[in-house]
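Let me give you the structure first, and then I'll get to my questions.
Here the complex is missing a single protein chain, while all its other protein chains stay put.
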């Protein structure tokens, strides 16, 4: 038997148990958020299963391949129970979660009616909003304050009131709002001092999503960013999260077309198949599509979706295979589809002797259906991270993001399978289990293998 | 810095250097084989690059992510040089490799003409063939012998003559012949004694591909099986390979539709997206398509392609997600396409709250273009394995196969990404490099991370 | 102005007005029939529109292009009103139309519930059935009789009872039952005398669908055949229909993939684009799919679907373009889809200088949704034909069929657009309107054109 030891004992953690209620705070109580909330209540009533959620359904192998035990992730690490989640949030429209969910049309009305009471109690608090950042929307349920600092304080106050009213022990914040217009990092984003000065001076470079992220960290609440907007992904707030011992993660939920891209691209690269071009178009008709019909917001999304491919195929290492990839991403607002967005990818590859081949992928997906369990998992894993004493950027959650945040001197990982291994091996490490590297030679070449008569003499 | 040690020092090998010529022996000098041979010569002349080949182009990360070094696989492990390959083989048709390649129509004539001389020297030796195993083909370039034992001896003699004539040091055999009709393992396949008795008694259950495999092992030549026929995948020959210290691998090159299936299915499973059905159809018009138009041969292929999905999604662990997958695979002979086969997959998935979504994949691929570098890599890796003292089943090569062989008490791995990690980590182990597990928490939570100011305080 | 006269005054008809109720008799009260019945009631209640129905929605141009008037077909020819339809039918399962519709899952339950009362009153009469003709089904709601003649008489009796009970003035029969196994015409099908002798002698070549057709004609009821089974398409029954002055039409509703094929193939032919191959596969999961999973029934369908392409492209006229078309049609039972069948076509074409191009069509359709309005139109048009004094084969209804019936010495027309022109020009002729030939040169080259200053000087 192998003498090897794939443990990281120094990284094992004492994790505080998930006692009491966990508040899930959501800026943007739209289609994704209400699909999440409806789903959690339906699951808690036994009316559905948590399909799509790793925290609830996925299993990890413990033990060797010859006598494996497959335990649920939630039995390996201590996660908050779905029955202990309490939802609250902000939106620029005043409708409650039931009304919004009906209007969004993601779930059948019969399904929503089964949790109507629970949904109706979720009424959005007035939102921090700035027209210049989301040009296609305008709402009425807004906060007003003389400075951005005041607005942040009002958010912190909302959280505190919610904590006390609902009797929650811990909270996490998951941004589910619209994509803001493309913004380049500015000096005001560099340090927490500059940022706080900017809040007071109403610096135009500070967007609403940054104000939410700042409020969350200030309140000791982990923050995940489901959109490609910068939000917490600026040096000032990364630094601030470290100071305040708050875990953060982002950005941009990896759901439909990009999810598949990060599945297929690693497959092509594993096979050393060259890539001449990749054309991706998307048609979608929900509010997300409407917002992205604006050039500024689309640019933010485009940058987020565009970087994925290059990061995976590494043209700097493989100039002959990936040095000339023509990658084009389009998002098209197409109302007939509503939330049922659809992607079409054309992939021009080449193999042995440069011979061309093509792959076309047509993904008839559902935006909010794919995003809801991602939001759920992030809420539960960020809460775990906080209880485990982790803080700052949680790169091990990059599995969930189109543009994963990472340490400034590290390249983020986009390959879905490496991301998945990173996530599960991190969970193993936290609880002191052996990590998996799938090498497996020991099954064939060790003395144990010999005894089964299958290895060498 | 982490105290961990992800090394398997006890599995490190002293690997004999790849001096001299390596004979590549191919039963079935058809489209795949001639595409491989033409390609190697074109690459050796600098007229193309070895796209699609891991042994030639892929790199592995050595060192930490903060200061990585990306070395070519062929610089990490000692592989035979492409200039040292010498090709030989058997076929039921007497045409030389140039004639066959022209007829196959895989590569443009201009390309073939650049290596015409080299291709013309490869003239197939008379083949061992049995009509009952491949009902759609009949050729004239055949061996005849009174018993299957005699036929095996004639193959061994061919190898020996080739060795001496070409002055080769080592050889490997890669089966590129047609798919034989579906066969269930029988008593004659159980032990090497029973098998050798069967050879002498002309047991009908012993197929030509088994005779080639037996001959290879007898001659100390590693054997890889590119078709789904049983060939070396019977207990008798696995046992024999162990006795003779010969590495073996199989079965069925993973190239087009199944390759993509083992890319996409792990992606869906990683995301815990449920699967209601998967329909795969293939249209192809080459000799492979013609052979598979026969029910018996199709059945062999169908079984090989069918097991992939279940093995990846593990319905026994995830009955709610994968317990009711309707998986159907069709292969359709469609002459207009020639070698340019095409797959269409319709995948019915479901996510959060059971909502259905669909993925359709249309793969316009090239059978022989995808298979040729697989055959090349297997030849080079099996030679490596032999020089490293490995023998018997090489499960770490399962990356290349639709139906990977494994120890009887282990489930083979079908997930392309796990297979890829298994392959690369095995190579690392053989040369004493640290294996990768992608956990990465140490970059954030170690004292080193602290010093960069990105981790916790 | 043109002197021409595109009228066929000798073919104009005095058409009896559609007074009173029209009975619609349906053998096979399954998914298609119940979708039709539910729809008619929903439309009559003003809850939906008759999408997909030419009789209800399509308009015809009357007058010249310069001053056109677009009248509804139903205002040009006198058709029975939807409010005057009364439905009855036979089935091997005893469930009423509401139960069957719920089980079929074609329409949402909320929709069905709006016409639940009307659907529940449609209870199928015991059916004439023979296991040998539909091997995958077996039901309990069956007639028994000593001879096929007795069975026919029982059907005639059912019709008579229905007529009196419901007070209907006229009736039509539309076969919506399953596809029977493939049958070649036999001597017993040649003359009405031989056929009637066969009925009495229980000739095995006489299938249930033929017995229904015979009963309909005997009762003076027009008959349409929605399946590819022979039914009324045998010389004996064509002759009989002529004798009894009964209009007949068939066979095999043209709905999904074949409908599109008869749209696209004429387009390619119009452009003189060559055709190398056409591969069509279908996945479907309803009872239809289950029945067609049987080889005998599939063969019947295959022949019906296969002849379409050749008839359109006319290889005898265009050997260079269409002399080598490899046409393959597959139907695959795939339960995850239910009634939502899906077609995938790959079309290999070639153009200028023989250069190849490809068209792929993926049709996510709904079997019963497409078939229901076809059945409705046929019922109404056959009733019109009878009132107009037409009888025998109604070739002008070939628009609705995959295998249109025609005079023995004429080739049936498969091009959807010619079929459509045939249908609308026939309607014009019946009421004495000018036919359209779309030539239009008179708008440019007549003295009238000259006066507008647009034509020649």
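Labels for the chains are A, B and C, by order of writing; each one numbers its residues from 1.
Simple rule for what comes next: a residue touches a chain if its C-beta (ideal position, glycine included) is under 8 Å from a C-beta of that chain, and two chains touch if they have at least 3 such contacts.
From a predicted model like this one, the values you see are computed outputs, not experimental measurements.
Across C:26, C:77, C:92 or C:107, the residue that sits in touch with the chain not pictured is C:107. Residue positions on subunit C in contact with the hidden chain: 2-11, 35, 38-39, 42, 48-54, 57-59, 65-66, 70, 106-107, 111, 238-239, 242-243, 245, 259-260, 263-264, 266-267, 270-274, 317-318, 320-321, 350-355, 357-366, 368-370, 372-373, 389-396, 399, 407-411, 413, 416-418, 420-422, 425-426, 428-430, 435-446, 449, 452-457, in rising order.
Think of the hidden chain as still there; on subunit A it touches residues 276-277, 279, 281, 283, 326, 328, 330, 332, 334-337, 342, 344, 346, 348, 360, 362.
The definition used in the following text is that only the chains that are shown with their structure count from here on.
One finds 52 Å separating the Cα centroids of subunit B and subunit C. In subunit A, the residues that reach two or more other chains under the touch definition are 362.
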